[in-house]
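Note that one protein chain is taken out, while the other chains of the complex remain in position.
This part shows subunit A:
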């Protein structure tokens, strides 16, 4: 068992009892990376010197009794679309292959304040666009449970690193399921908080009304600690919510008696693998055994969510990615003409998936098509949100599978973007409604992990975490590790 398999509070006990130093932890994470990274390829950039220097500073604090951070000494990896001052941030794009940010994202400042250690930047789909991590312009990430399979996307590196023991925890970003789906494929815990709970300042924007940063961890308890450290209002983010931050850690009571669970029939219907369905139904029985009650409900607009999402997200992406023009940073083509410089820089810097979505968004926003596509999608988003509002009038959480299948083989869907998009059919509605959801390991199908998605009311992460934690306390799925 690696040191990194311990829970956060167990590590902290060992640190405070001097059984362990922060440098030991950092040594262990780089030992694991040395053994496994060649196979998994979760990282794009490692900062070993910086991590070791930070570990030494924290060890001094440990000696002097100043170690107080909630994430004290824990080695963390960050998805490479979260900017880190002086540490290369590429978004897995050739456009930003040499980009060194000059400031930290708010979540990075918060992790620093909580005394976590950033060890590197994690691979992803280019600009967070993808559901398999095959769209990285550097190299694909491989699923630690089966190296021939995808880890999921776009936070594939973030999920794979946790599964492979190459970080204590990581941060990812979720636009249509990009934390939850890779968490499900890699057998780890992935939490997408309510939109606005965690600052997006310093997250390279893909679709601004949907993007949200969240933790990927080995267990629910660690997820609560990380969320506690990164949540909160940020005046630097105009979409940050002014809400009180509750105590997520004390919410992990283990008690779900009387919890009212809704199970949408659309989440267990056509397209959902039979073994995945059975695994989730078995997980529901565990919660039922703990005193929760569940009933089937309907979220009738689920079938429209994927089309809605791709129109809205691509439209926002086409606008957000206009800033990549080769003038101030990133890829610049050699051109004697300014307009050619824009065209050539963007054509050389962006990969196919990014170009495809920029064009889809540009088309949906263009004169003559705006009402038919963009405005229509915004109206359908209202209907999808109303579906959730109605169910939450009667139920505490909604539960279903995180993804319709387990991780598929590398290359299996790469030429068929529409099929790839449909992998996110169970995570996208949640993103459109802006509510929180967690994916927790709930079993295996065909030897690959299956994730159960627990969805909550807006800003009710406590109930989501409590439910996930109670389930985890009575199962061992999250304790299994891939053999690498």
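Quick note on the criterion: a contact is a pair of C-beta atoms (placed from the backbone, for glycine too) under 8 Å apart; a residue touches a chain by one contact, two chains touch by 3 or more; residues count from 1.
Here is the rule we go by: contacts and distances are computed from a predicted model.
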item: The complex's invisible chain, by UniProt name, from "Ferritin", "NADH-quinone oxidoreductase subunit F", "Aspartyl/glutamyl-tRNA(Asn/Gln) amidotransferase subunit C" or "Nitrogenase molybdenum-iron protein alpha chain"; value: "Aspartyl/glutamyl-tRNA(Asn/Gln) amidotransferase subunit C"
item: Which residue of A:79, A:277 or A:346 touches the chain not shown here; value: A:346
item: Among A:73, A:434 or A:482, residue touching the chain not depicted; value: A:434
item: Contact with the hidden chain (one of A:1, A:274 or A:418); value: A:418
item: Missing-chain contacts mapped onto subunit A; value: 98-100, 102-103, 195-196, 209, 235, 238-239, 241, 301, 303-304, 306-308, 310-311, 318, 322, 325-332, 335-338, 341-344, 346-347, 350, 352, 355-356, 358-360, 362-363, 366, 373, 375-383, 385, 417-418, 421, 433-434, 458
